[in-house]
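Partial view: only certain chains, each at its native spot in the assembly.
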Amino acid sequence: MNTFGNIFRLTSFGESHGEAVGGVIDGCPPGIEMDMKFIQSELDRRRPGQSRITTSRKESDTVNFLSGIFEGKTTGTPIGFIVRNENPHSSDYENLKDVFRPSHADFTYQQKYGIRDYRGGGRSSARETITRVVAGAIAKLYLKKLNIVFTAYTSQVGGIMLDKDYTEYDFSLIESTPVRCPDPEKAWQMIDLIQEVRAKGDTIGGVVSCVIKGVPVGLGEPVYGKLHAALGAAMLSINAVKGFEYGDGFDVNHRGSEVNDVFFNDNGRITTRTNHSGGIQGGISNGQDIYFRVAFKPVATILMEQQTVDIEGNETIIKARGRHDPCVVPRAVPIVEAMAAITIMDYYLLSKAK
Amino acid sequence: MNTFGNIFRLTSFGESHGEAVGGVIDGCPPGIEMDMKFIQSELDRRRPGQSRITTSRKESDTVNFLSGIFEGKTTGTPIGFIVRNENPHSSDYENLKDVFRPSHADFTYQQKYGIRDYRGGGRSSARETITRVVAGAIAKLYLKKLNIVFTAYTSQVGGIMLDKDYTEYDFSLIESTPVRCPDPEKAWQMIDLIQEVRAKGDTIGGVVSCVIKGVPVGLGEPVYGKLHAALGAAMLSINAVKGFEYGDGFDVNHRGSEVNDVFFNDNGRITTRTNHSGGIQGGISNGQDIYFRVAFKPVATILMEQQTVDIEGNETIIKARGRHDPCVVPRAVPIVEAMAAITIMDYYLLSKAK
């Protein structure tokens, strides 16, 4: 269950404070030119310490490919890779060894496995998502040639949210602020809010939106492998995610006559005038933009005193030390894109197997 | 991709107007006493024609088990079953043969496969969900012995929505109205709204909420098989679903300090004082109630004229005939429960394999 995908498959391993995190990408088509600069730039978007509003853990997050590449190209054999953990500060966690942090996975891992690596959250740490960004970057390299492009951005932090349709934003502005929101004014409000929250040792939730352009008609495997079910599972596997919706999502107070996407003939190409469906009908892509939204809870680690219980059931008080994100959303943007790219890659390859 | 699950696996087949729909349940533990009355009662909750606010298609939806059962008990071998389609009215669809209904899967199936059974939506019809209700009923029979209980209900139709926490409702009222909402006053408002919408030939969306009580600590397979990711994929595979959230979900405008679920020792059992997490932490059940919400779009089939395009790209007008649900939500309640039961059953069995 540490494998994601059917044909294009990522298997990941690694704990936050172990020697390395890494993975194996299986089913990758041969002949992809490995643009190492691009792959590293994707990792840099996820990297801790990249701005004032993220954790200050210092990691270069340099990926080391061990197999599956020959003379700069993928060979079709599995791509093994590792990223070393360089700056763990495990001593920050000594006091958490026998205590369950509220809303963390400490308790459930301990109960399920009877043993856990408590340092930095161990396997439940979002550090694992490095491996997804690596696999996602390779998927993007392949899909770029098919003109399939992934764009995620922060659409909500706390109560500050974008209120316009995604088509009204200039995506080139996303990376211009550390919060990765395409509306500059809202972006700075979000940043201020995050800093205010951080100053109190607290954290805050948010939403990432994602748009995939260029997906051809026909991806998706009904009935249990519907494209949006696969995207949903991908997103829900990301740390701190609490919800997924695509197209109109939870905005259900509409009549069918209002939100049905009427077909028309657009110079020989059949498409829809509106896109309430979010680019997917019956679980299969219809050629329109795919868009969806992903909800993230506030990071559970707060630098405030909290009541809890230790491994023996004694009630106690904990206060986390160390370096943590006050809001996961800015760094989650490249992770959402990566999981979207892995999923579309997988379904693109699946769609050829017929 | 017509198979759901890892250990407890449902493979389904069948089109809306074919001879039968059916399935195979593999990995079912031996020795389950098949309570046929219960299984049929679950099918009756999903059945068309059960009330004024559902489609009037007449189907007895009687399940015929063909294997895997001996002297009234499951044997551990695959359970094959069929449910005959008795009342298809295929002629209602003759005029839709070469036309793509807006927001239906007609277009995407045609493009993906180059051929489709247009009668009643073919494979994309929600008639397939019969098979899920059968498998879900068997899962419920097994899990009932472990005191795991599934309760779904309608929490929103159009703009009418429940506004209290699920713990404040009396679940025994759910089945007392045809809309399956535990608040009788809101229930009748919902029913009125559905009838008003139906009178216009239109349809409307809604939300189903689900609560699972009694799940033991430890179900869930991080990192890609998180329990909520599996539940999300299960729900998103149901026809017309557009979103899934668990715990606080998209309600992200909170501080970590407000929504962290603090642990305490409840007479020897470690549990949490609040349940913003929705019963799952780090992808693993924590022993609290699991709860989630599922968004359903308005049914795409409306009995009104709509613009569209035919298979050759000519623009045209269609108007659906026949018998359709004005709102899918009341009949979706047992389907949501069934998919939840299948998922929990699967993860319960998986959790033993260590």
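Letters A and B name the chains as they come in the text, with residue numbers starting at 1 for each one.
Quick note on the criterion: contacts are C-beta pairs under 8 Å (C-beta built on N, C-alpha and C of every residue); 3 or more make two chains touch, one makes a residue touch a chain.
These figures come from a predicted structure and were not determined experimentally.
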| item | value |
| --- | --- |
| Copy number across the full structure, from 2 displayed chains | 4 |
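Just so it is clear, only the chains that are shown with their structure count from here on.
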| item | value |
| --- | --- |
| Rounded Å distance, chain A centre to chain B centre (Cα mean) | 27 |
| Complex contact set, residues of chain A against chain B | 1-4, 12, 100, 102-105, 107-109, 111-112, 123-124, 128, 156, 158-159, 197, 202-207, 217-218, 220-226, 228-230, 232-233, 236-237, 242-250, 252-265, 268, 270, 272, 276-278, 280-286, 293, 295-302, 304, 306-309, 313-315, 350-351 |
